[in-house]
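Heads up, one of the protein chains got dropped from this complex, but the rest are sitting where they should.
Chain IDs A and B follow the sequence of writing; residue 1 opens each chain.
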Amino acid sequence: MYRAQRLGLKYLAASTVIFGAMIVFGLLASIYYVRPGFLLNTFNFSTAKIVHINGLVIWLLMGFMGAIYWFLPQELEREVEGIGLAELLFWVFCAAVAVVIVVFIFVQYGAANEWSMWFINQGRKYVEAPRWAALGIAAVAAVFAYNVIATTVVAHKSTGILSVLIADLVPLVVLYLDAFPRMTNMSQDLFWWWWLVHLWVEATWEVLIGCIMAWTLIHLVGASRRVVESWLYVEVALVLGTGILGLGHHYFWIGTPRYWFAIGGFFSALEPLPLLGMVVHAVYDAGERHLQASNRPAFYWTLAEAFGNFIGAGVWGFMMTLPQINLYSHGTQWTASHGHLAFWGAYGCGVIAVLYLAIAQARGCERLDGTAWKWSFALLNTGMVGMGGALLVAGIDQAFYERAIGGSTWNAYLSMQGRPWFNESMWARLAFGLIFACGFAVLAYDLIAIPKQRDAGAREEATAAAGS
Amino acid sequence: MYTQDPYFWRAGAIATVLFMCVVLAALTIDTLRQITPGGARVPSYDVINSAVTYQYDASRGEYAPKVGGEELIFGHKYSADEATALIAKGKLVIQSRACIDCHTFFGNGAYYAPDLTRAWMDPVWARYAGPKRADRLARFMMNPLRLGSRPMPNLHIQRDEAEATVAYLKWMSAVDSNGFPDRFGAPGAQ
Partner (left out) sequence: MVTTALMLGALVVAAGAYGLLYCVARLYGSLTLRVASRACCVALGVLAAAIVALTPLHYGWKALVVASAAGYLAIPPITWRYLTRLHQGENDASRPAEHAHRPRTRLYRRA
């Protein structure tokens, strides 16, 4: 195994651990909604939420990096350049994440000074990590980009997937520069903040997961490189063609000019179109192989990625993207519903597919099937759909009663939070969150238990056949 | 056929991305110009010396902030530089306490606490005018009362930090957010 692949497995393992931590703090955050005053002044909602959403960013980033470290040496048939530095930085990254989480939990916030910004909490959503940690993340990302680019240069060859990945890594790293500045003007702050958040999750990350899925299809089902690369180019054109100016759907209400209504609304409404194309492609590939693959969990999670992306990002996004709707849905649980389903569908499912693929390959399993993965697949997806549905009901209730009728005052907000549908939705969200957590537990068990032997699936079938 | 050639699609992807980036760059330059404090959309920081209300604008068909005559906060008329420094400090307070992880600003943030875009003119505080309102808001932040079922934690906000944050909220309430939130504080909107 290449050193980079060992590093990839480490990153994938770390990402799974952080995914688990994210779920724990997500469950905690959901308790506050049903038990007001829970742990008041000891461990507030904001702290739980910060760990939850920063965990989201880190587990997905680590998952992407793990996937790329896994596939890159195979793509170029050589060790990754600068792998020693990358290995060191992995441990630095993990240590930094641990320190940041400990400070978030035990220190939580500081006084209004630069020390707090540098060492405690920057207080900007998704990028609350203090500046010293942001510097560390930037360094890790820069070295990661160097690993990919330098290896390609030294190998004196490239592929279509690699070219797209390299072109994507540059803006991905540069956009992270928004994690540092502190701007007084909230309009300006949010303007640049959305460059980071939207152009990550609705642009550069989409291309990144597209590259990872292209490699996954090649390794999983032996898809033709020419086919996946052609499709990748189409995907990049459509996703970035709609997503770059679709950034404007975040610029309706932050003080920016009114032309963003037309631009943001128009391009944002087009964003689901390429996602439908991905669904067609997924069904085509699945049908061509009669839903058979040597690694069934990886195959099904890859399918889930296409469908989840379409539903979470496409359906939910289209529902609330027009300015006339967004005026009322903005800043409600409707947004949270969309966020949960979209992140899960677009990225979570993809990282889990790679987890199964990489771990099975690393342990020499040429075929993988079983029962546990089916349980975790069902529990995780049921849990997520349930959470998204519960949040949707709460969000619609909120958009109607708090925003449209109540005028979004404090009283409108507070009385809204006590409405029966809202409360029941929060309980339902918590219940489905527990189902999701159970799914994660089974997933973790299954990943650890992937047999260290060949033909695990065939052996299980033989055992089952002998018993019947 | 050319559509079966990957390089055709690669050229299309590159052209599309470049075009969109150029358009985004142009719009960014214009937008940044328009959201600079002191413009029509974002007021200068010394708006904290004036009365700020939120009214229906028939010509626009939506609610919009309206800046009126002098209405001081904390018994002081801030110069432009003083106001800038005070509001910069207010933003630092907001970030140091991670307010955006419970509240929303222009609808962005967490949904566990009320939106703060027009908090300065919320009916809860509106019965207090000018300096009294600012003082009540500051004292609330320093020692949050339980308003409704969702108590706000005590984040050990000092008096000077609270005043800076109040100033920030007043300035922010004067930003033209294209009618968000709709019908805020309108009669009967409860």
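Just so we're on the same page, a contact is a pair of C-beta atoms (placed from the backbone, for glycine too) under 8 Å apart; a residue touches a chain by one contact, two chains touch by 3 or more.
This structure is a prediction, so every number in the text was calculated from the model and none was measured.
Peer 1: Looking beyond the chains shown, say which of A:Phe64, A:Tyr251, A:Tyr328 or A:Tyr356 touches the absent one.
Peer 2: Answering carefully, the residue with contact to the hidden chain is A:Tyr328.
Peer 1: Out of A:Ile31, A:Ala111, A:Ala269 or A:Ala428, which residue would touch the omitted chain in the full complex?
Peer 2: The one listed residue touching the chain not shown is A:Ala269.
Peer 1: Among A:Leu39, A:Ile105, A:Ala150 or A:Met319, which one is in touch with the chain left out?
Peer 2: A:Met319
Peer 1: Could you list which residues of chain B touch the chain missing from the display?
Peer 2: Touch with the absent chain occurs at residues 1, 3-5.
Peer 1: Spell out the interface residues on chain A facing the chain that's missing from view.
Peer 2: Here the touching residues of chain A are 1-2, 74-77, 157, 159, 218-219, 224-227, 230-231, 234, 262, 265-266, 269-270, 272-273, 276-277, 279-281, 283-284, 287-288, 307, 310-311, 314-316, 318-320, 322, 324-325, 328-329, 361-362, 364, 396, 399-400, 404.
In the analysis below, only the chains that are shown with their structure count from here on.
Peer 1: If you average the CA atoms of chain A and of chain B, how far apart do the two points sit, in angstrom?
Peer 2: 28
Peer 1: Along chain A, where are the residues that touch chain B in the complex?
Peer 2: 32-33, 36-37, 40-41, 44-47, 49-50, 109-113, 116-117, 120-125, 128, 160, 164, 182-191, 193, 226, 229-230, 233-234, 236-237, 240-241, 244-245, 247-248, 250-261, 263, 327-328, 330-333, 335-336, 398, 403-415, 417-418
Peer 1: If you look only at chain B, which of its residues touch chain A in the complex?
Peer 2: Touch list, chain B to chain A: 4, 6, 9-10, 12-13, 16-17, 20-21, 23-24, 27-28, 30-32, 34-37, 41-42, 84, 87-89, 91-102, 104-115, 118-119, 122-124, 147-151, 153-155, 158, 161, 164, 172, 175-186, 189-190.
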